[in-house]
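Shown here: the complex without one of its protein chains, the others still in place.
For reference, chains read A and B in written order, and residue numbers begin at 1 within each chain.
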Amino acid sequence: MKMLPSSLMNKHWKWGIFILLALTILLLPLPAQSAQASEKYIQIQASSYEYNPGVVRVKPGERVTLELTSTDVTHGIYIDGYNLEVIAEPGQTQTLSFVADQTGTFRLRCSVTCGALHPFMTGKLQVGTNALLWKSIAIAALGIAVVIWTVRT
Amino acid sequence: MHEVLPLNAEHSTRWILIGLALGLLLAIFLVRSFGSGQAIEVHAKMPEQGGWTPSDLAATAGQPLHLRLTSDDVLHGFAIGQSDQPPVDVEPGKMTELTLNFDQPGKYTYYCTRWCGPNHWRMRGTIEVQPDLNKPGAAASQSSQPEAEPLFIQMGVDIDGQPHTDRIPPDRPNARRGQALDTSLPEKYLAEEYYRTHSPVEVWESLRNEAFTQSYSDQQVWDLVAWIWRQGTSPAKLADGQMLFAQNCAACHGEMGAGDGVMAEAVAAEYASSGHGPAGPIDFTDPHRNLATSPVIQQGKIIRGGMGTGMPYWGPIFTEEQIWALVDYLWTFQFEY
Partner (left out) sequence: MNRVELTRVPLIKTALRSRWPQLILRVIALAGFLLAILAGISGTPVGSRNFGIVFVWIGWWALLMLVAVPLFGRGWCSVCPIPMPGEWLQQGALLKPQGRGLGLGKRWPNKLRNIWLQNGAFVLVALFSTVILTSPLTSALVLTAFLVIAIAASLVFERRAFCRYLCPVGGFIGLYSQVAPVELRVIDTSVCASHTEKTCYAGSAEGYGCPWQVFPPGLVKNTYCGTCMECLRTCPHDNLAINLRPFGTDLNNPTGRKMDEAFKAFIMLGSAVVYSAVMLGPWGFLKSAAYHIGSVQWLVYAAGFLTFLFLLLPGLFYAAVALGQTLGGKKAKPTGKAASRSRLFGTHRQAFTGFAYSLVPLGLAAWIAFSVSFVFANISYLWPVLSDPMGWGWNLLGTASLSWTPYLTQAVPTLQALILLGGLLWASRTSLRIADQQPAQPTAITRPLLQALPIIAFCAAVTFGLLGLLIA
């Protein structure tokens, strides 16, 4: 047990390099995804407790209009990251327009209490490639290499 | 480091614990019993789970009725039929306080204003308002003038038929084109009782036989029919009707009136086996049915409901003006105004 921290000391520089590399990967801007000036119209049906479609994909920079139709009780959509909200009652479809100017994956959450599982009513908005996911996988591979390097030498 | 606890520490701690537990229980009990004061707590649940509890309320004319409204599941709303009282939302787990005042004794219907499932419209309750007996003349005011019977009853029309026509306009009838023909229509066609009690096809056939339409094409006569219908209403009425339709009808009849609302399938499935006419909500965009239907039939359907087709009865909810505004709006699915 005494080995642990002292060995960690000696290997601090390796972890230092790793953290530096990991941060570089994390903060590295991806090749700019060409912003689309196009329009995207998406119809989403909400029912307790799901959105259909549950995953919405748009291109970065697109002007997105979400058309929310509730099929049983009043539901809403709150978009994480964008912090936008739209609420629709059955029979009264509502729309939400925005420019998809942030890339990544954002959760859609129901914003009107719609029954027991309301807090778990979620969907996803995917704008462009999910850089975070790929960066995480790259950092994981790098990190495992560093772990092996530090423990085995 | 040896700690010297006061001798009675153990006992004080015990009493604190017992006091805490009993105090919490007592507090809950007291609040539960007396916390609402004079107000009546009304719980809203989806109709399949029981709707309003209680669903029968009593009040006295001239005295305020205090309500505490809460929902036990999803968003509901509270409003009183044929009243100016603005609807309030009844939110899950929140208390909405509402004070009502009834001037006139009688039986009032309160209803849910937020769609909460295919049986949303069944979520209704009654408020029995008794005359204030301490007030002189109160008993007399109860027997106020009897309400006029609605037109469809006065007329004795059969509202349960299956209207159908194959005389369909080539184009969607357009009131502006009809207006542009600049024909001076005979008074009879413009009388309210006339256009409300006749179907567009009947009016068209009647117009077709008039001498002044002999130079017109069939389509132009249809445009005149649309112009007659348009003159029977106003933009303000149409706006009212549109709002009522969106809030109360579109969930089944569809936002564009095509009978394809989000609840349509559920309603059709529920009433498919009942043997009451065509399953599912009426398609207001279908000319075969609607051009053979008169406004008074629509009024009757709205007031009385479908009697077993899944169409609710709105008699106790809407005022006469509201129902006519709604009927007027329904024709926008056939006519271009």
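Throughout what follows, contacts are C-beta pairs under 8 Å (C-beta built on N, C-alpha and C of every residue); 3 or more make two chains touch, one makes a residue touch a chain.
Since the model is a prediction, treat every value here as computed from it, not as a measurement.
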Omitted chain's touching partners, listed by label: A, B
Touch criterion as defined above, residue of A:K14, A:R63 or A:K124 at the omitted chain: A:K124
For subunit A, the residues touching the chain missing from this view: 1-2, 4-5, 8, 26, 47-52, 54-55, 78, 80-81, 83, 102, 104-107, 109, 111, 113, 116-124, 130, 132-133, 135-137, 139-140, 143-144, 146-148, 150-152
Residues of subunit B in contact with the chain not shown: 1-3, 5, 9-10, 13-14, 16-17, 20-21, 24-25, 28, 31-32, 35, 68, 70-73, 92-95, 97
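Definition applied: only the chains that are shown with their structure count from here on.
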In the complex with subunit A, residue positions of subunit B that touch it: 46, 73-75, 91-93, 114-118, 120, 246-252, 255, 261-263
Subunit A residues within the subunit B interface of the complex: 45, 69-74, 89-93, 112-116
